[in-house]
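Beneath this line is the structure, given in C-alpha coordinates, with notes to follow.
For this depiction, one protein chain was excluded, whereas all remaining protein chains were kept in their positions.
For chain A:
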Amino acid sequence: MRNPFVMECGEFHVSYKQDMAIWKIPRVRTRIFLIVAFFAIFPLIVSDYVVSLATLCGIAAIGAIGLNILTGFTGQISIGVGAFLGVGGYTSAILTTKLGLSFWLSVPLAGVITAIVGALFGIPSLRLKGLYLAIATLAAQVIILFVISRWDSLTGGTAGLVLLRPEIGNFAFTSEDSYYYLMFVILLITTIFSLNLFRSRVGRAFIAIRDRDIAAEVMGIDLFKYKVMAFSVSSFFVGVAGALLGHYTMIVSPELYSISVSIEYLAMILVGGLGSVFGSIYGAVFITLLPVVLRAFVELLNGMFPGLSDVLVGMKEVVFGLMIILFLVYEPEGLDKIWRNIKNYFRLWPFSY
(Lines give C-alpha, C1' and ligand atoms only; values in the text may rest on other atoms or scores of the structure.)
Protein backbone atom coordinates (compact mmCIF):
# COMPACT_ATOMS: atom_id res chain seq x y z
CA MET A 1 0.00 0.00 0.00
CA ARG A 2 1.05 3.51 -0.72
CA ASN A 3 2.34 5.50 2.23
CA PRO A 4 0.50 8.84 2.11
CA PHE A 5 3.30 10.73 3.85
CA VAL A 6 6.10 9.73 1.56
CA MET A 7 6.73 11.39 -1.75
CA GLU A 8 7.53 8.88 -4.47
CA CYS A 9 10.75 9.34 -6.37
CA GLY A 10 9.76 7.33 -9.43
CA GLU A 11 7.37 4.90 -11.00
CA PHE A 12 7.64 1.49 -9.45
CA HIS A 13 5.80 -1.53 -10.69
CA VAL A 14 4.79 -4.07 -8.12
CA SER A 15 3.45 -6.77 -10.41
CA TYR A 16 4.70 -8.36 -13.60
CA LYS A 17 1.42 -7.40 -15.22
CA GLN A 18 2.19 -3.72 -14.66
CA ASP A 19 5.75 -4.17 -15.78
CA MET A 20 4.68 -5.86 -19.00
CA ALA A 21 2.18 -3.19 -20.08
CA ILE A 22 2.75 -1.46 -23.42
CA TRP A 23 2.63 2.00 -21.88
CA LYS A 24 3.89 1.64 -18.37
CA ILE A 25 3.80 5.18 -17.03
CA PRO A 26 0.61 7.22 -16.46
CA ARG A 27 2.22 10.25 -18.12
CA VAL A 28 2.82 8.25 -21.30
CA ARG A 29 -0.69 6.84 -21.18
CA THR A 30 -2.04 10.39 -20.92
CA ARG A 31 0.05 11.43 -23.89
CA ILE A 32 -1.18 8.51 -26.00
CA PHE A 33 -4.74 9.31 -24.99
CA LEU A 34 -4.30 12.96 -25.99
CA ILE A 35 -2.84 11.99 -29.36
CA VAL A 36 -5.70 9.58 -30.06
CA ALA A 37 -8.21 12.21 -28.91
CA PHE A 38 -6.59 14.77 -31.19
CA PHE A 39 -6.90 12.53 -34.21
CA ALA A 40 -10.45 11.68 -33.22
CA ILE A 41 -11.52 15.33 -33.48
CA PHE A 42 -9.08 16.07 -36.30
CA PRO A 43 -11.66 15.94 -39.18
CA LEU A 44 -13.84 18.49 -37.40
CA ILE A 45 -11.18 21.18 -37.48
CA VAL A 46 -9.64 20.80 -40.93
CA SER A 47 -10.88 20.95 -44.51
CA ASP A 48 -12.16 17.98 -46.49
CA TYR A 49 -8.99 17.94 -48.57
CA VAL A 50 -6.81 17.49 -45.50
CA VAL A 51 -9.14 14.80 -44.16
CA SER A 52 -8.86 12.90 -47.44
CA LEU A 53 -5.08 13.08 -47.22
CA ALA A 54 -5.24 11.83 -43.64
CA THR A 55 -7.44 8.93 -44.73
CA LEU A 56 -4.95 7.96 -47.41
CA CYS A 57 -2.11 8.19 -44.88
CA GLY A 58 -4.03 6.02 -42.44
CA ILE A 59 -4.81 3.34 -45.01
CA ALA A 60 -1.17 3.34 -46.09
CA ALA A 61 -0.22 3.03 -42.43
CA ILE A 62 -2.32 -0.14 -42.05
CA GLY A 63 -0.55 -1.63 -45.07
CA ALA A 64 2.84 -0.45 -43.84
CA ILE A 65 2.30 -2.04 -40.43
CA GLY A 66 1.43 -5.23 -42.28
CA LEU A 67 4.59 -5.09 -44.36
CA ASN A 68 6.66 -4.20 -41.30
CA ILE A 69 5.44 -7.33 -39.53
CA LEU A 70 6.97 -9.33 -42.36
CA THR A 71 10.03 -7.33 -43.38
CA GLY A 72 10.87 -5.30 -40.30
CA PHE A 73 10.07 -7.82 -37.59
CA THR A 74 10.51 -11.19 -39.23
CA GLY A 75 13.26 -10.12 -41.63
CA GLN A 76 11.63 -11.61 -44.73
CA ILE A 77 11.96 -9.03 -47.46
CA SER A 78 8.95 -8.74 -49.73
CA ILE A 79 8.50 -6.66 -52.86
CA GLY A 80 5.09 -8.07 -53.58
CA VAL A 81 3.10 -5.74 -51.33
CA GLY A 82 1.58 -3.88 -54.24
CA ALA A 83 0.09 -7.07 -55.59
CA PHE A 84 -1.14 -8.13 -52.15
CA LEU A 85 -2.89 -4.77 -51.82
CA GLY A 86 -4.43 -5.62 -55.17
CA VAL A 87 -5.57 -9.03 -53.94
CA GLY A 88 -7.29 -7.31 -51.01
CA GLY A 89 -8.88 -4.63 -53.17
CA TYR A 90 -10.05 -7.02 -55.86
CA THR A 91 -11.36 -9.59 -53.39
CA SER A 92 -13.50 -6.99 -51.71
CA ALA A 93 -14.60 -5.59 -55.07
CA ILE A 94 -15.61 -8.99 -56.39
CA LEU A 95 -17.31 -10.01 -53.16
CA THR A 96 -19.38 -6.83 -52.95
CA THR A 97 -20.24 -6.25 -56.60
CA LYS A 98 -20.52 -9.79 -57.92
CA LEU A 99 -21.67 -11.72 -54.87
CA GLY A 100 -23.49 -8.87 -53.16
CA LEU A 101 -21.78 -9.35 -49.82
CA SER A 102 -21.76 -6.42 -47.43
CA PHE A 103 -18.62 -4.36 -46.92
CA TRP A 104 -18.39 -5.46 -43.29
CA LEU A 105 -18.03 -9.07 -44.34
CA SER A 106 -15.99 -8.54 -47.48
CA VAL A 107 -13.17 -6.57 -45.85
CA PRO A 108 -12.23 -9.24 -43.30
CA LEU A 109 -12.66 -11.85 -46.03
CA ALA A 110 -10.36 -9.82 -48.28
CA GLY A 111 -7.84 -9.93 -45.44
CA VAL A 112 -8.21 -13.68 -45.03
CA ILE A 113 -7.88 -14.40 -48.74
CA THR A 114 -4.84 -12.15 -49.03
CA ALA A 115 -3.43 -13.98 -46.01
CA ILE A 116 -3.87 -17.29 -47.81
CA VAL A 117 -2.28 -15.98 -50.99
CA GLY A 118 0.52 -14.46 -48.92
CA ALA A 119 1.12 -17.75 -47.13
CA LEU A 120 1.28 -19.50 -50.48
CA PHE A 121 3.95 -17.17 -51.76
CA GLY A 122 5.66 -17.36 -48.37
CA ILE A 123 6.35 -21.07 -48.73
CA PRO A 124 9.65 -20.53 -50.63
CA SER A 125 10.88 -18.44 -47.68
CA LEU A 126 12.03 -21.58 -45.90
CA ARG A 127 14.70 -22.12 -48.53
CA LEU A 128 15.27 -18.58 -49.73
CA LYS A 129 16.78 -15.70 -47.85
CA GLY A 130 17.55 -12.07 -48.50
CA LEU A 131 17.83 -11.11 -52.15
CA TYR A 132 16.67 -14.51 -53.35
CA LEU A 133 13.47 -14.20 -51.38
CA ALA A 134 13.06 -10.67 -52.72
CA ILE A 135 13.13 -12.04 -56.25
CA ALA A 136 10.63 -14.77 -55.29
CA THR A 137 8.24 -12.15 -53.95
CA LEU A 138 8.84 -10.10 -57.08
CA ALA A 139 7.59 -13.16 -58.94
CA ALA A 140 4.47 -13.05 -56.74
CA GLN A 141 3.96 -9.44 -57.76
CA VAL A 142 4.25 -10.25 -61.46
CA ILE A 143 2.11 -13.40 -61.31
CA ILE A 144 -0.70 -11.78 -59.32
CA LEU A 145 -0.81 -8.69 -61.51
CA PHE A 146 -0.82 -10.88 -64.61
CA VAL A 147 -3.75 -12.89 -63.28
CA ILE A 148 -5.63 -9.74 -62.31
CA SER A 149 -5.21 -8.07 -65.69
CA ARG A 150 -5.98 -11.20 -67.76
CA TRP A 151 -8.86 -12.79 -65.85
CA ASP A 152 -11.36 -10.46 -67.52
CA SER A 153 -14.52 -12.27 -66.53
CA LEU A 154 -13.75 -11.97 -62.83
CA THR A 155 -11.65 -8.84 -62.51
CA GLY A 156 -12.79 -6.72 -65.41
CA GLY A 157 -9.30 -6.87 -66.91
CA THR A 158 -7.40 -3.63 -67.38
CA ALA A 159 -10.55 -1.57 -66.99
CA GLY A 160 -10.89 -2.66 -63.38
CA LEU A 161 -13.98 -2.69 -61.19
CA VAL A 162 -16.07 0.01 -59.60
CA LEU A 163 -16.75 -0.24 -55.86
CA LEU A 164 -19.20 1.45 -53.55
CA ARG A 165 -18.69 3.10 -50.22
CA PRO A 166 -19.91 0.99 -47.28
CA GLU A 167 -23.23 1.49 -45.54
CA ILE A 168 -24.76 0.75 -42.15
CA GLY A 169 -28.53 0.76 -42.36
CA ASN A 170 -29.34 4.05 -44.01
CA PHE A 171 -26.03 5.67 -43.26
CA ALA A 172 -23.48 5.57 -46.08
CA PHE A 173 -19.83 6.40 -45.57
CA THR A 174 -19.79 8.82 -48.48
CA SER A 175 -18.42 11.88 -46.70
CA GLU A 176 -14.70 12.31 -46.13
CA ASP A 177 -15.18 12.56 -42.39
CA SER A 178 -17.11 9.34 -42.04
CA TYR A 179 -14.59 7.30 -44.03
CA TYR A 180 -11.82 8.86 -42.00
CA TYR A 181 -13.40 7.52 -38.82
CA LEU A 182 -13.81 4.11 -40.37
CA MET A 183 -10.11 4.07 -41.28
CA PHE A 184 -9.20 5.46 -37.87
CA VAL A 185 -10.90 2.64 -35.97
CA ILE A 186 -9.26 -0.03 -38.13
CA LEU A 187 -5.86 1.65 -37.82
CA LEU A 188 -6.25 1.74 -34.03
CA ILE A 189 -7.12 -1.96 -33.95
CA THR A 190 -4.21 -2.81 -36.25
CA THR A 191 -1.77 -0.81 -34.15
CA ILE A 192 -2.84 -2.29 -30.84
CA PHE A 193 -2.93 -5.79 -32.29
CA SER A 194 0.64 -5.49 -33.59
CA LEU A 195 1.93 -3.92 -30.39
CA ASN A 196 0.43 -6.81 -28.45
CA LEU A 197 1.69 -9.37 -30.93
CA PHE A 198 5.29 -8.29 -30.43
CA ARG A 199 5.20 -8.51 -26.67
CA SER A 200 3.84 -12.05 -26.71
CA ARG A 201 5.01 -15.46 -27.81
CA VAL A 202 4.47 -15.43 -31.57
CA GLY A 203 5.84 -11.93 -32.10
CA ARG A 204 8.97 -12.80 -30.17
CA ALA A 205 9.41 -15.86 -32.33
CA PHE A 206 9.18 -13.62 -35.44
CA ILE A 207 11.91 -11.35 -34.10
CA ALA A 208 14.03 -14.36 -33.18
CA ILE A 209 13.81 -15.62 -36.76
CA ARG A 210 14.96 -12.22 -38.01
CA ASP A 211 17.90 -12.01 -35.62
CA ARG A 212 19.25 -15.59 -35.60
CA ASP A 213 17.25 -18.22 -37.39
CA ILE A 214 19.45 -21.15 -36.39
CA ALA A 215 19.31 -20.29 -32.72
CA ALA A 216 15.55 -19.76 -33.06
CA GLU A 217 15.16 -23.25 -34.45
CA VAL A 218 17.21 -24.80 -31.66
CA MET A 219 15.11 -22.91 -29.12
CA GLY A 220 12.07 -24.72 -30.46
CA ILE A 221 10.66 -22.37 -33.09
CA ASP A 222 9.33 -24.16 -36.16
CA LEU A 223 10.91 -21.95 -38.85
CA PHE A 224 8.60 -23.02 -41.65
CA LYS A 225 5.42 -22.60 -39.65
CA TYR A 226 6.39 -19.23 -38.28
CA LYS A 227 7.68 -17.83 -41.56
CA VAL A 228 4.48 -18.80 -43.32
CA MET A 229 2.57 -17.40 -40.37
CA ALA A 230 4.44 -14.11 -40.68
CA PHE A 231 3.57 -13.98 -44.36
CA SER A 232 -0.10 -14.57 -43.69
CA VAL A 233 -0.46 -12.18 -40.72
CA SER A 234 1.34 -9.51 -42.71
CA SER A 235 -0.70 -10.14 -45.83
CA PHE A 236 -3.90 -10.02 -43.81
CA PHE A 237 -3.30 -6.40 -42.87
CA VAL A 238 -2.06 -5.53 -46.34
CA GLY A 239 -5.24 -7.09 -47.74
CA VAL A 240 -7.44 -5.12 -45.37
CA ALA A 241 -5.59 -1.95 -46.36
CA GLY A 242 -6.11 -2.84 -50.03
CA ALA A 243 -9.83 -3.38 -49.49
CA LEU A 244 -10.17 -0.11 -47.58
CA LEU A 245 -8.29 1.74 -50.30
CA GLY A 246 -10.48 0.17 -52.98
CA HIS A 247 -13.68 1.25 -51.27
CA TYR A 248 -12.26 4.69 -50.64
CA THR A 249 -11.14 5.46 -54.19
CA MET A 250 -14.14 3.42 -55.41
CA ILE A 251 -12.13 1.81 -58.15
CA VAL A 252 -9.67 -1.04 -58.47
CA SER A 253 -7.54 -1.47 -61.57
CA PRO A 254 -4.25 -3.25 -62.23
CA GLU A 255 -2.10 -0.12 -62.61
CA LEU A 256 -2.91 0.93 -59.03
CA TYR A 257 -0.99 -2.08 -57.73
CA SER A 258 2.18 -1.93 -59.79
CA ILE A 259 5.69 -2.64 -58.56
CA SER A 260 6.19 1.04 -57.81
CA VAL A 261 3.55 0.72 -55.09
CA SER A 262 5.56 -2.12 -53.58
CA ILE A 263 8.67 0.04 -53.60
CA GLU A 264 6.71 2.89 -52.05
CA TYR A 265 5.61 0.66 -49.17
CA LEU A 266 9.16 -0.58 -48.67
CA ALA A 267 10.24 3.06 -48.58
CA MET A 268 7.62 3.73 -45.92
CA ILE A 269 8.97 1.15 -43.53
CA LEU A 270 12.58 2.07 -44.32
CA VAL A 271 11.98 5.75 -43.67
CA GLY A 272 9.71 5.05 -40.73
CA GLY A 273 11.85 2.43 -39.08
CA LEU A 274 12.16 -1.30 -39.66
CA GLY A 275 10.76 -3.29 -36.79
CA SER A 276 8.71 -0.49 -35.33
CA VAL A 277 4.93 -0.30 -35.32
CA PHE A 278 4.80 3.44 -34.86
CA GLY A 279 7.60 3.85 -37.36
CA SER A 280 5.35 2.29 -39.99
CA ILE A 281 2.76 4.96 -39.30
CA TYR A 282 5.31 7.81 -39.45
CA GLY A 283 6.75 6.40 -42.66
CA ALA A 284 3.33 5.97 -44.26
CA VAL A 285 2.44 9.57 -43.45
CA PHE A 286 5.81 10.80 -44.68
CA ILE A 287 5.76 8.98 -48.01
CA THR A 288 2.10 9.74 -48.67
CA LEU A 289 2.51 13.44 -47.96
CA LEU A 290 5.87 13.87 -49.68
CA PRO A 291 4.48 14.31 -53.23
CA VAL A 292 1.75 16.59 -51.92
CA VAL A 293 4.22 18.83 -50.17
CA LEU A 294 6.53 18.83 -53.17
CA ARG A 295 3.71 19.80 -55.48
CA ALA A 296 2.70 22.65 -53.22
CA PHE A 297 6.33 23.74 -53.13
CA VAL A 298 6.65 23.69 -56.91
CA GLU A 299 3.43 25.67 -57.27
CA LEU A 300 4.76 28.22 -54.84
CA LEU A 301 7.99 28.57 -56.80
CA ASN A 302 6.06 28.69 -60.03
CA GLY A 303 4.36 31.83 -58.83
CA MET A 304 7.73 33.50 -58.40
CA PHE A 305 9.63 31.99 -61.33
CA PRO A 306 7.26 31.11 -64.17
CA GLY A 307 8.49 28.24 -66.31
CA LEU A 308 10.40 26.64 -63.49
CA SER A 309 7.71 24.03 -62.94
CA ASP A 310 8.67 22.35 -66.22
CA VAL A 311 12.09 21.72 -64.78
CA LEU A 312 10.78 20.66 -61.40
CA VAL A 313 8.10 18.32 -62.65
CA GLY A 314 10.46 15.39 -62.63
CA MET A 315 11.84 16.35 -59.25
CA LYS A 316 9.37 14.22 -57.31
CA GLU A 317 11.18 10.98 -58.12
CA VAL A 318 14.56 12.61 -57.50
CA VAL A 319 13.58 13.91 -54.08
CA PHE A 320 11.92 10.59 -53.28
CA GLY A 321 15.12 8.71 -54.06
CA LEU A 322 17.24 11.25 -52.25
CA MET A 323 15.14 10.96 -49.09
CA ILE A 324 15.57 7.18 -49.03
CA ILE A 325 19.33 7.44 -49.52
CA LEU A 326 19.63 10.08 -46.82
CA PHE A 327 17.66 7.96 -44.39
CA LEU A 328 19.68 4.85 -45.16
CA VAL A 329 22.92 6.74 -44.57
CA TYR A 330 22.08 8.94 -41.62
CA GLU A 331 19.30 7.19 -39.73
CA PRO A 332 18.82 3.59 -40.83
CA GLU A 333 16.42 3.10 -37.96
CA GLY A 334 14.16 5.74 -39.43
CA LEU A 335 11.79 8.39 -38.17
CA ASP A 336 10.92 6.29 -35.14
CA LYS A 337 14.53 6.47 -33.96
CA ILE A 338 14.67 10.22 -34.61
CA TRP A 339 11.56 10.67 -32.51
CA ARG A 340 13.06 8.52 -29.73
CA ASN A 341 16.27 10.57 -29.86
CA ILE A 342 14.27 13.76 -29.45
CA LYS A 343 12.40 12.27 -26.49
CA ASN A 344 15.63 11.10 -24.89
CA TYR A 345 17.17 14.53 -25.36
CA PHE A 346 14.34 16.21 -23.53
CA ARG A 347 14.23 13.56 -20.85
CA LEU A 348 17.54 14.85 -19.56
CA TRP A 349 17.21 18.42 -20.69
CA PRO A 350 18.72 20.85 -19.74
CA PHE A 351 21.34 18.77 -17.92
CA SER A 352 22.41 16.31 -20.51
CA TYR A 353 24.90 14.49 -18.28
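Throughout what follows, a residue touches a chain if its C-beta (ideal position, glycine included) is under 8 Å from a C-beta of that chain, and two chains touch if they have at least 3 such contacts; residues count from 1.
Assume contacts and distances are computed from a predicted model.
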item: Chain not present in the shown complex, as UniProt names it (candidates "Alpha-D-ribose 1-methylphosphonate 5-phosphate C-P lyase", "HTH-type transcriptional repressor YtrA", "Putative spermidine/putrescine transport system permease protein" or "Amino acid/amide ABC transporter ATP-binding protein 1 (HAAT family)"); value: "Amino acid/amide ABC transporter ATP-binding protein 1 (HAAT family)"
item: Contact with the hidden chain (one of A:Asp177, A:Glu217 or A:Glu331); value: A:Glu217
item: Contact residue for the chain not shown (choose from A:Leu164, A:Leu197 or A:Ile251); value: A:Leu197
item: Touching the absent chain when the full complex is considered, from A:Ala134, A:Leu161 or A:Ala208; value: A:Ala208
item: Chain A residues touching the omitted chain (full complex); value: 15-17, 19-20, 193-194, 196-197, 199-205, 207-208, 211-212, 214-223, 229, 233, 275
